[in-house]
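Missing here is one protein chain; the remaining ones are kept as they sit in the complex.
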Amino acid sequence: MKLKGWKELPPGAIVLEGGNAAEFKTGSWRAFKPVWIEENCIQCLFCWMYCPDMAIKVKDGKRAEYNYDYCKGCGICALECPGKKGQKAIVMVEEGK
Amino acid sequence: MVRVVAVTGNEAVAEALRQTNPDVCAAYPITPQTDMMQRFAAFVSNGKVDTELILVESEHSAMSACIGASAAGGRVATATSSQGLALMWEMLFIAAGTRLPIIMPVVNRALSAPLNIHGDHSDAMGARDSGWIQLWSENAQEAYDNTIQAFRIAEHMDIRLPVMVCLDGFIISHSIERVEYLEDKDVENFVGEYKSLYPLLDINKPRSYGPLILTDLYHEYKRAQHEVMTKVKEIVLAVAEEFEKITGRKYGLFESYRLEDAEIALVILNSAAGTSKDVVDEFRDRGIKAGLLKPRIFRPFPYEEIADALRHLKAVCVLDRADSFGGYGPLFAEVCSALYQVREKPLMINKIYGLGGRDFMPHHAQQVLSELVELTKTDTVEIVKEYIGVRE
Partner (left out) sequence: MAVELRLRELSRKEDLFTHGHRMCSGCGAPIVVKMVLFATEYPAVACSSTGCLEVSSCISLYTAWKIPWIHSAFENAAATIAGVESMYRALKRKGKITEEIKFVTFCGDGGTYDIGIQSLSGAMERGHDMLYICYDNGAYMKTGIQRSSATPLGAETTTCPAGTSIPGKTQERKNLTRIMAAHDIPYAAQASISNWLDLMKKVRKAHSIKGPKFMNILSPCNRGWRSRTDDAIMLSRLAVDTCFWPLYEVENGVTKITFKPKEKKSVVEFLKPQGRFKHLFSPENEWLIKQFQEDVDKEWERLHREASLQG
């Protein structure tokens, strides 16, 4: 990534494009990775609401796959998941396994 | 149609603020600025301005609120002195670094300790590294004129930097002088409509102000800030030219008084320059080629222009109404830096005068000019920096 010269910088260090942090992928931070087990999912959407990194995709009001580009592997979703009949719909596995 | 009035410096600046009608002002009382914003508050209460006046709980909050308001996108001003300026010190750098065109009359007053409410330049001199443009005013007329021009300079699209307009506490702020006011319409037309740049209140284009910048970009941001400062002189002169057209009063980067053919000269800021000019005349009447240079813009400091104006002199005394403990007076240091680049330069001495409102009298200027005359004979500087007007 080429660093900008002083002439290319915005005045007053203002960041002119709101929300461009999305260009920075934090998924590489993970040591553990959440895996969604759809059969056990009751679609409560708690995982989506509790995720600090907005890493759970929701389509038409239904929970979909993880956005692994940003998931930091904190495990909040897995811990909070109520699951179905005692079976969690999210489990944490070691990254790279 | 010009209005000729008898007003104090504070009144005159308050009038300038009324005529420029900022969108938001913050105010916190501090002697000797207090009555400036009191008068302005009366304008607000009587509907003479459209300003939202925020009566903040400290000067730090005054500058913080001004930063928020300016970033939001509108014309902003506040005023302070001494300890107030010192309290908002960190915010001054932030305002300049964020490139926000905030206008602030500073009624110059000594800094504690000891506590002193009277006029000297230590407050604004202490802020000289902050990135603010500094305009200095000899009298109420200049304070009024500088305040109006400050809006044009600050808000210029190539500049967008905050401007501080300095005037001596009590000596100018509280003394009644003859001042010529412009018509409201003329000031309105002169300052024009405020043009915002990346306003926060433009909710369709969300921007973030105040990021964390690390070692990889900070140096570049400051280089960019330095670059903007290099464009200020030109704009100051252009605005002054336009101002002359509507007032007949000429302003430059500094005032040269009988300097062209002078052999000795004083370099001095603000009201004491007025006192000194009379003494220069006295010396001229006696056949001594005395002159005076009164800087108007201290930041950015016009090094080349001042060096040019002073290079031909035999001896110069720079008088500072502020001290830098352990160093030379701030104005002296700048003037010496300017002249350093010149091969043949005058002898230079530094006098510290008038601290804490100690009067600067004609006989002090006489004393200094006489010393300069002696200096041209001996051609050696024995004491570079000295306090004058002090009881031993």
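Per-chain residue numbering starts at 1, and chain names A and B are given in the order in which the chains are listed.
Please note the rule applied: contacts are C-beta pairs under 8 Å (C-beta built on N, C-alpha and C of every residue); 3 or more make two chains touch, one makes a residue touch a chain.
Nothing here was measured: the structure is a model prediction, and the numbers come from that model.
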Which residue, B:V7, B:V24, B:A150 or B:A309, contacts the hidden chain when the whole complex is considered? B:V24
Identify the residue among B:E52, B:E263 or B:E386 that touches the chain left out of the display. B:E52
Contacting the left-out chain in the complete assembly, out of B:V5, B:A41, B:I213 or B:A307: B:I213
Absent-chain interface residues of chain B come out as 23-24, 26, 50-52, 54-58, 60-61, 64-74, 76, 90-91, 94, 98, 200-203, 206-214, 216-217
Touch list for chain A against the chain that is not drawn: 4, 15, 17-26, 29-30, 44-46, 48-55, 58, 60-61, 67, 69-70, 72-76, 78-80, 92
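By our rule, only the chains that are shown with their structure count from here on.
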Separation of chain A from chain B, taking each centre as the mean of its C-alpha atoms, in whole Å: 53
Flag every residue of chain A that touches chain B in the complex, lowest number first. 3-7, 9, 11-19
In the complex of these two chains, what residues of chain B are touching chain A? 97-100, 160, 197-198, 205-211, 213, 216-217, 220-221, 223-224, 227-228
